[in-house]
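Here's the structure we're looking at; comments come further down.
Certain chains of the assembly are absent from this excerpt, and the rest are unmoved.
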Amino acid sequence: MKRIAIYPGSFDPITLGHVDIISRALPLFDELYICISNSSKKTYLFSLEERKQLLIDNFSDTKKVKTMVNAGLTVDAARSVDAKFIVRGIRTNMDAEYEKSMDVMNKALNNDIETIFLFANPTLSSISSSLVKEVALLKGDVSSFVPKNVAQALKTKMG
Amino acid sequence: MKRIAIYPGSFDPITLGHVDIISRALPLFDELYICISNSSKKTYLFSLEERKQLLIDNFSDTKKVKTMVNAGLTVDAARSVDAKFIVRGIRTNMDAEYEKSMDVMNKALNNDIETIFLFANPTLSSISSSLVKEVALLKGDVSSFVPKNVAQALKTKMG
């Protein structure tokens, strides 16, 4: 039986932290869906289509990585692709607390799905999409925080 | 002399976590006021009247439990009902840090009032009003997180 997982997030935009977690989680699974959250209540810097494209460009040579879009519960997204696993990275202790709460909540909503955690590489644990956007907005160099295509896209976006 | 406490919160809506803290705190006091915060600066899903009714329905057989509304400082609300104690639940470490700061602040504002803490039951510590609303909005089943009347009200509200 195939082991399938989803890796949920906003990916607005994808960072080297995300890339690292995906690469390290891949050997555990036969298929890994990058599950792009898209909520009508949130404002994104990059459109859904842009976020998806920036993602795909970084995993074009890995057939096991796929993408999907989710506007509902994470556990429902997992079920929709027969995934029994959710993958999450933990960057800080505050992250850990939040993730623990979501884990319990998700278990209550669907006990058949297990969330698997990886700690962020320490050199990448300070990077978040929102911090990257803030730095880019202030004309800081984000090239050590995001993949090349994202650095380029941020430059274009911020003008 | 009567021991009187207030249990402040937004209760938008009340969860099983709140119900648990209230039930466990009750034996300590002769009167316990559930003190509903109502700020003109905040947006609530449920109106003040709805929040109050959803609360009362769960404590109708406990005469020691009363309700009150507060739009000012918590310590002033306590003083207004002769309460010498504030009750708060702690769900996570982040909660603990925030509560510790509020405790010090409240002591500075009124040194006669003591805040008493209970740790959330571990099965309920992942439940917050905001998480419950988010799940309900995404059509998730919240019946294990909130009292029956709230689950019903959320269903009506979310349509």
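Each chain gets a letter, A and B, in the order it is written, and its residues are counted from 1.
Keep in mind that, in the parts below, a contact is a pair of C-beta atoms (placed from the backbone, for glycine too) under 8 Å apart; a residue touches a chain by one contact, two chains touch by 3 or more.
Because the structure is a prediction, the values reported are computed rather than measured.
Undergrad: All chains share one sequence here; work out the copy total for the full complex from the 2 shown.
TA: If we count every copy in the full complex rather than just the 2 shown, we get 6.
Please note the rule applied: only the chains that are shown with their structure count from here on.
Undergrad: Once chain A is fitted to chain B on CA atoms, what angle does the rotation have, in steps of 5 degrees?
TA: 120
Undergrad: Which residues, counting only chain B, touch chain A once they are in their complex?
TA: 92-94, 125-128, 131, 135, 138-141, 144-145
Undergrad: For the complex, which residues does chain A have touching chain B?
TA: 72-73, 75-76, 93-94, 97, 100-105, 108-109
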